[in-house]
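Note that one protein chain is taken out, while the other chains of the complex remain in position.
Right, subunit A next:
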Amino acid sequence: MRAFHSRSRAFALLIACAVLIAGGCASVPRNPEDPLERYNQAVFSFNERVDKAVARPLATVYDTFAPTPVQTGVGNFFGNLADIWIGFNNILQGKVGAGLSDWARFLVNSTFGIFGLLDVASELELQKNDEDFGQTLAVWGVGEGPYFIVPFFGPSTLRDAAALPLDGAGDPVWRMAHVPTRNTLAGLRIADKRARLLGFEKTLDEGTLDKYTFTRNFHLQQRRAKVHDGKPPMEYEDFEPDEEASLVPAATQPASDERSAAGRL
């Protein structure tokens, strides 16, 4: 109890320091993509330590002892619960058809899919979607705000972080009244999600020059893509004028920018 107390105090202190540092830095932003960089760097390494101490070992145990069919069932189960909130967000974004399809998925999988353990709906071509309240806010016109790493949660933006409490409220697991059940399920879900990423830290260590920057760029690009439902506008510049001949812009695209050697998709 005592140890826990001093730990949570240390944590509060860390957050306080981080916010102070971020505040001090905000007046001289070095990177327009990341005005809170110093705060983010601090929380990034804090989260890394939490991952190393808790999430990764938990996931490793789960991955070692749970056979593949069990892992599939667990993933499907939580995916099924998530479909309710996903559907709600699709409707809030005006995509009523997609929202109803998400709820149909939930009904089909909860019954024919044995409490969501099997993803029957995907076999029936009811596509699984990926929505959350942060994306809904984006569709409503809320800007993403600066890159912001949330302690324990990971990369986010100010907008998405502000949406997190609502996502929590829309999460059937967090709404459970029976606390031990809730905590067990939440732990299992973390283990399952983290297990799907085991080994990726090795890739980040070896495949990038700077883990922090790579993660940030990846997260920001991915969020923007999700807001566009996976179809962000994309453009390829050419830095070799002699190759111009092979890089004619796609004929169907309007040539809206001045770079003649750019390929647009």
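We adopt the following convention: a contact is a pair of C-beta atoms (placed from the backbone, for glycine too) under 8 Å apart; a residue touches a chain by one contact, two chains touch by 3 or more; residues count from 1.
In this text, contacts and distances are computed from a predicted model.
In the listed set "NADH-quinone oxidoreductase subunit J", "Energy-coupling factor transporter transmembrane protein EcfT", "Carbamoyl phosphate synthase small chain" or "Toluene tolerance protein", the entry agreeing with the UniProt name of the missing subunit chain is "Toluene tolerance protein". For the chain missing from the display, the contacting residue among A:42, A:74 or A:191 is A:74, taking the whole complex into account.
Along subunit A, the points of touch with the absent chain fall at residues 33, 68, 71-76, 79, 119, 122, 127-128, 130, 154-155, 192-193, 196-200, 202-203, 206-210, 213-214, 216-219, 221-222, 224-226, 228, 230-232, 234, 236-240, 246-252, 263, 265.
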